[in-house]
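Every protein chain except one is present and positioned as in the full complex.
As written, the chains take the letters A, B and C, and residue 1 is the first residue of each chain.
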Amino acid sequence: MKAPKTGVMLVGWGGNNGTTFTGGILANKHNITWHNKKGEQTPNYYGSITQASTTKIGCRGTEEVYLPLNKIMPFVDPNELVIGGWDISNMNLAQAMRRAEVLDYNLIEKLTPYMEKMVPLKAVYYKDFIAANQETRADNILNNANKMEDVEQIRKDIREFKKANDLDKVVILWTANTERFCKVEAGVHDTAENLMKAVENNHPEVSSSTIYAIASILENTTYINGSPQNTLVPGVIELAKKNDVFIVGDDFKSGQTKIKTALADFFINAGIKQESVVSYNHLGNNDGRNLSSEAQFKSKEISKKSCIDDILASNKVLFPHSIKIDHEIIIKYVPFTGDSKKAIDEYMSSIFLNGNHTLVLYNVCEDSLLAAPIILDLILIAEMFERIWYKIGDQKEFTRFNKVLSTLGYLCKAPLTDVDCPLVNSLGRQKEGLNNIFKACAGLHCDDNTLLEFKCPVQKQNDSKQTQENQQVSA
Amino acid sequence: MKAPKTGVMLVGWGGNNGTTFTGGILANKHNITWHNKKGEQTPNYYGSITQASTTKIGCRGTEEVYLPLNKIMPFVDPNELVIGGWDISNMNLAQAMRRAEVLDYNLIEKLTPYMEKMVPLKAVYYKDFIAANQETRADNILNNANKMEDVEQIRKDIREFKKANDLDKVVILWTANTERFCKVEAGVHDTAENLMKAVENNHPEVSSSTIYAIASILENTTYINGSPQNTLVPGVIELAKKNDVFIVGDDFKSGQTKIKTALADFFINAGIKQESVVSYNHLGNNDGRNLSSEAQFKSKEISKKSCIDDILASNKVLFPHSIKIDHEIIIKYVPFTGDSKKAIDEYMSSIFLNGNHTLVLYNVCEDSLLAAPIILDLILIAEMFERIWYKIGDQKEFTRFNKVLSTLGYLCKAPLTDVDCPLVNSLGRQKEGLNNIFKACAGLHCDDNTLLEFKCPVQKQNDSKQTQENQQVSA
Amino acid sequence: MKAPKTGVMLVGWGGNNGTTFTGGILANKHNITWHNKKGEQTPNYYGSITQASTTKIGCRGTEEVYLPLNKIMPFVDPNELVIGGWDISNMNLAQAMRRAEVLDYNLIEKLTPYMEKMVPLKAVYYKDFIAANQETRADNILNNANKMEDVEQIRKDIREFKKANDLDKVVILWTANTERFCKVEAGVHDTAENLMKAVENNHPEVSSSTIYAIASILENTTYINGSPQNTLVPGVIELAKKNDVFIVGDDFKSGQTKIKTALADFFINAGIKQESVVSYNHLGNNDGRNLSSEAQFKSKEISKKSCIDDILASNKVLFPHSIKIDHEIIIKYVPFTGDSKKAIDEYMSSIFLNGNHTLVLYNVCEDSLLAAPIILDLILIAEMFERIWYKIGDQKEFTRFNKVLSTLGYLCKAPLTDVDCPLVNSLGRQKEGLNNIFKACAGLHCDDNTLLEFKCPVQKQNDSKQTQENQQVSA
Partner (left out) sequence: MKAPKTGVMLVGWGGNNGTTFTGGILANKHNITWHNKKGEQTPNYYGSITQASTTKIGCRGTEEVYLPLNKIMPFVDPNELVIGGWDISNMNLAQAMRRAEVLDYNLIEKLTPYMEKMVPLKAVYYKDFIAANQETRADNILNNANKMEDVEQIRKDIREFKKANDLDKVVILWTANTERFCKVEAGVHDTAENLMKAVENNHPEVSSSTIYAIASILENTTYINGSPQNTLVPGVIELAKKNDVFIVGDDFKSGQTKIKTALADFFINAGIKQESVVSYNHLGNNDGRNLSSEAQFKSKEISKKSCIDDILASNKVLFPHSIKIDHEIIIKYVPFTGDSKKAIDEYMSSIFLNGNHTLVLYNVCEDSLLAAPIILDLILIAEMFERIWYKIGDQKEFTRFNKVLSTLGYLCKAPLTDVDCPLVNSLGRQKEGLNNIFKACAGLHCDDNTLLEFKCPVQKQNDSKQTQENQQVSA
């Protein structure tokens, strides 16, 4: 029940997300205030579901009572996280934060003393996997003879980081450049054994990110993939299961896709037939620069494109034969935009008597400020699942959850699920599932939202759960 | 279990909603096809949650199975509804449909033979309650000496409609002009008795809509208020309870407010602090014309303004002291817009480290095409609740739900709730509560969305419900 | 001074533009009224600058007097145009109009008798130049042994059309599919002679559109290129000059680019520095389908991308070194959108003290309804220039304008100009230049917009021109 001393190692530590995450935690930890044109600012954890969202735990009289998740479960305190990681650029974190152009200038100044001594470890860099335009940043890379040495080096980095900081555990999270998809081949990526052999043989289709995942798993450390590429090939999944290590992916769900999976719920639940979804994006940070390369964009497009398919498929009245709708994803690199990613979506739908409904969204997403708290949640929730054990029915021993931790789907654009588990993209269902697991852990009932205890006269019930169980309904 | 033969009487039958509802049902009933520039069109019930939305009823293997609500519960078939009503304008429904400028011209032509013999009954018209600009339409009004005679006339209309069409029951729904709020006074509106006395005394602050509500209740007929005004004053509520008649309100939730209550969920659940919501609307139909009058606009503004307050209040991390945010509602009458209401919203929020998130929506809402299926749902669901009886614990007799049917809140901008029942505006919670009541009636478990049966290895469960009950969790 | 009897031959007659142009002229000519949901409609020529825009011709007292262009110059009456053309699809114009899904259904019905006997001539079809997805439409194509026979066939078609309809003249306009750019080669496209040799030799890089241009010129007929491809290669230009025939191009400026060239004026004239222009488009008509092919899209992108460069270059305060700004063009084929093309632009600019200004446009462009009147204007204005002769200074003979008719730039996305003529994309300058030429022809002074005659007290002048000439100013 006591939170362990936990470390975080970010792949791509010096990127926009990495520096924003690190700076944000330091600002909160040291309670740093700063000025911008709007006056004095105090740090917060807005955008984090563990720190800043609440869930209903019951009623006090007619008043519904809500608590934040971190009051329901004993999450690690973000201010206690120890942060480190790798980057292909050798800039210290203070310089990198300045390069990122995300935080207010006065906050940058105040964080600089804390961050200028933080320097990323040398990174695995297989340049074929990321855009050529990243090459100029790559001045901090491992020069091993083969990929197995890279695995060993990363494992050593993890062990040393753990030891140096006297940590109970570490979580690894990829927030580096989107890689192109690796071409998954039988005999190479299909089993843990083949994959390890491929690493030994320096196979060209083993990506940098897969190296980190393997090293993580072998160090018994949860690995989280915050980018869209297919790091977590079947061989990695098998390796994770064998080693009883959690893996989570893929791709932070922070902006356009997040709202899209909420709006698909909105339309389909309302009985409105979505006909086209056109999603334009442009951004000017290094992520955008990397994605301006076709192969890397493809990874992103795949990650973003199927996000509403299961929602459409759930409604056979609207989609009796097929869920094929017009769905376009466009991402453009527009340097002037900086980190203020713009997401523009147009949703067209058919309504009553074949009328048309059109909804257009212009969404100014501060890319890294939205991603950083999601990184935090992924780490804290994954860490928490390492401490959750269950026993079902007459099971003898306590067990942990399936190693493919699809319950974090709320935070992922393309939730990785195990083969025999339904894929859920609906934002509402994802949030509710997550809340209900934690409520169950805390001994709280799930809320069916019927509020029957207030609607069925004669005898008031204390608890909606009970109400439902006891009631008999005849229609 | 068998659906009764049901009639609908609309107040404001000849308005845009009334004609669209009527034409749409006729098109479906007689399977009328028509042409517009896009080719041949077939009728549908898109936008209706009873007809066109689905809910999960369980899993078949790893596949989730969904059914439409009308397959779960024995709702009245919309094609079997008998439609009638009142209107201050004496246009027959075919002419009125043409005036509405909502349906495709070719569909108007095809529906005309069905609708030209439909003529609204004379309406109660207290002109002080609606905009002066409606006066030119008012050529079909009752001319009774006092308000009690109006009540009696409406009651008679209901009885005759029922008899003429050999109906088991009737539902009354107000889809006429928004009235100004009546000034609720002690001694006048506070009790059923006082209210009836006020009617007898021809009290000026008893509104036309309240007359319809009273007549409905006295005829043992469910009354639904689709406009924002305060028809359902305490005296009406008491009268409904005394007569064991359902009342439902207020104001169809079809466009801007609907998405707003979904997006407030989206933000607040994500731990993002909403700071301002600016909602602009313009429309050119007769609703817009009526609302261009200040007093009527006020009713609408009240109805729209508090719709997210309970959602904000549920998060004390984001709103520790007060839920006061900047929230503006503007409605403008722009004749050229016609029925294609435009709703423009800007949502500003504070995110991590006080960054700003801005979301702008441009929403082209076909006003009446969105409202008509909501009218249908309100009628069908309210009718269904008349047939649901429950017994809780050791209760002896079966009872019906609280007469203030707040469970229809998904369909209402400002859900009317009884004094001791929490108000829920969250679109997600409203939908889930409604689904879960019907699933309970049908003997189906509510879904907690944890999908634990797929995530807890060793022993697969058939049913998420069971899983949850049997599991023991230790954190 | 009398308008000649004029025919129009459209390449791509059966496409959306061709059918809308033809149907629209017929509706106007025969004064056809029709119904849509908004009531009875009467035809108009909105969107045509010759028919529906006005220009100031002087003042009457303090009132400025404006006249439409067609009252200033003796343009051909659009209702008198005789229309014909070619298409790769053999659908008659009535069917094709129905396929286009542009006009109201009731108008389609009323136009059908007029258009069902109109059948396009067989078209030149070099399938390598347009998207593969167009192949299924290509059932009406010439099957000549070589390209010179195609030229001869088209020439014959022109002569026969002229004769059959007893026309004084014909204008040819390409409104067919966008072709890919042909690869301009020395020895092939560089001179008239080489080009004619290439045609004889059946050179693969001579495009279908170039064949039409050559045939036109040889028939002494003005040729207008309404698509972006490089039909008008140097050899065509030389041929036109030799034969004293006008050529006009490229690409109708109807929607996004039109407003972009107005807004660039707006910003740059205001001293505001444009930093990024991101232009998203999606459309669902056959144009969009063809452009979904990469090579064809490239033509469009080139046509759209440089449209503001000369405007930026005119301001060396804002752009002292280079006019390089972020400028992205995206076009997506989204079938559900139909002909209602959506253009979304985001303009970011630097303002005082490096603040940012952001302007976002959502533009619902009815693609063919905007293009058809531009087609009309191109034809009427080009025809008019055939009748304008001038004599400068001590020149002996009257001459006609340069054969590359860049004065029609207002109507063209990428105005074709002769080598030694400045390129003007500014919408304001284009309109004013055009107006001023016609005013000069009509003996009217150009307006300098100073209104000095009203602002310089003591002695009022009749004419701003005179005022300016006579005044002496000392600063």
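By definition in this document, a residue touches a chain if its C-beta (ideal position, glycine included) is under 8 Å from a C-beta of that chain, and two chains touch if they have at least 3 such contacts.
Remember, it's a predicted structure, so these values are computed and weren't measured experimentally.
Asks: Which one touches the absent chain: C:138, C:196 or C:452?
Replies: Of all options in C:138, C:196 or C:452, contact with the hidden chain holds for C:452.
Asks: Can you list where chain C touches the absent chain?
Replies: Contacting residues on chain C, toward the hidden partner: 1, 20, 24, 27, 36, 38, 41-49, 51-54, 56, 59, 62-64, 66, 68, 73-74, 103-104, 107, 258-259, 262-263, 265-266, 268-273, 314-318, 350-366, 369-370, 372-373, 384, 387-393, 395, 398-399, 401-402, 406-407, 418, 420-422, 424, 427-433, 436-437, 440-442, 446, 448-452, 454-459, 461, 467-468, 470-475.
Asks: Pick out the residues on chain A that sit against the missing chain.
Replies: Interface with the chain not displayed, on the chain A side: 35-39, 101-106, 108, 338, 360, 362.
Asks: Residues on chain B that touch the omitted chain in the whole complex?
Replies: The missing chain touches chain B at positions 275-276, 278, 280, 282, 284, 325-326, 328, 330, 332, 334-337, 342, 344, 346, 348, 360, 362.
In this text, only the chains that are shown with their structure count from here on.
Asks: Determine the centre-to-centre distance between chain B and chain C, using the mean Cα coordinates as centres, and give it in whole Å.
Replies: It comes to 51 Å between the two C-alpha centres.
Asks: How many angstrom between the C-alpha centroids of chain C and chain A?
Replies: 50
Asks: Any chance you could list the residues of chain A touching two or more other chains?
Replies: 360, 362
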